[in-house]
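Every protein chain of the complex appears in place save one, which is left out.
Here is chain A:
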Amino acid sequence: MITLRAGGLSIRVHPRSLAVGAVLLLIALAVALVNLTTGDFPVPVADVLRSLGGRGDAGTDFIVYQLRLPRVLTTLLVGAALGASGTVFQGLTRNPLGSPDFVGLTVGAASGALIVMLVLGGGGVQVAAGAIIGCVVTSVVIYLLAFRRGTQPFRLVLMGIGVSALLDAANSYLIYRSHLDEAIAAQVWLIGSVNGRTWTEVTIVAVTVVVLLPLVLYYGRHLTMLTLGDEIAVLHGVPVQRSRAVLALAAVGLAAGATAAAGPIAFVALAAPPIAARLSRSPRAGVLPAAAMGAALLTAGDWVAQHALPANDVPVGIVTAALGGVYLSWLLFFQRRNR
């Protein structure tokens, strides 16, 4: 731990966390570059770099800027948003399972989006708006349900599971009653996919990340204190109520923005923070390493979805759900062995 001071401002830096975050970010960018070069028309790395530098030919520019870059950027930013949101939630709930997908937020976002898609017949930005509204409403409902003389972290997770089950039933009913083509589109969205994303989605998630990530970084300083309990945090001069409210709202916002852009992608928010924590050998992952880990995970998952499976262009949500389920099973099994 190193403390940097400049005038009245002092920042504590955990060098290993920073290094891990930087390495993970480089890995994410490297995989993203690979994703830019591969596809139906393989483009050499040199051409991609030249095109990114603004000196490419028209054909390469089209492939890179219109087809691949929006998808790659969406993947990176969604992964980062999910990773950051996950580490904040896990800190606030003091529980490794307190990620947005477990506390039911992403299912709520999905319900909002499905209502826009299948009932109101909207598309594009309207779907994203529906997802964000659904996410926020669900988070408020779950919080109110779990609140009883303070929120008990595990109760929050269980409430999330209950509300998710309810919304899942509603979602499968919405898919059941609509036309087949609409239903397939809705289902692919529901799995979580970055196929065919455009600059619209990039803008949505980029705005979310640019606005909320600094906020999370600033108040995220207090997370460690908050996990020690309210009394201790107050004693150390942490504005408990304000920090918690801002962090919770920002984390909900990050999850909502990510879901609006790519659908409810499972398990990145759950798995990225603990893996980052393990790599940086700290009890809890910082926001930046977790975000970098999320970006790396989702980008790698997208590569797997595009290349490693026999079926063409599988939604990335399938890959993350399969990997995440295995990870969670391992977590449960491992914890049991430890007791």
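Here is the rule we use: a residue touches a chain if its C-beta (ideal position, glycine included) is under 8 Å from a C-beta of that chain, and two chains touch if they have at least 3 such contacts; residues count from 1.
Here is the rule we go by: contacts and distances are computed from a predicted model.
Peer 1: I notice the complex is incomplete. Of the names "Iron ABC transporter permease", "Oxidoreductase", "Cytochrome c-type biogenesis protein" or "LuxR family transcriptional regulator", which is the UniProt protein name for the chain that's not shown?
Peer 2: Looking only at the record, the undisplayed chain corresponds to "Iron ABC transporter permease".
Peer 1: Pick from A:50, A:94, A:155 or A:221: which residue touches the chain that isn't shown?
Peer 2: Hidden-chain contact among the options goes to A:155.
Peer 1: Of the residues A:36, A:63, A:81 or A:191, which one touches the chain left out of the display?
Peer 2: In the full complex, the listed residue that touches the missing chain is A:191.
Peer 1: Of A:63, A:97, A:233 or A:256, which residue touches the hidden chain?
Peer 2: Per the contact definition at the top, the residue touching the missing chain is A:97.
Peer 1: Write the list of chain A residues that the hidden chain touches.
Peer 2: Answer for chain A: residues 97, 102, 145-146, 148, 152, 154-155, 157-159, 161-163, 165-166, 168-170, 172-173, 175-176, 180, 183-184, 187-188, 191, 266-267, 309, 311-312, 314-315, 317-319, 321-322, 324-326, 328-329, 332-333, 336 touch the chain left out.
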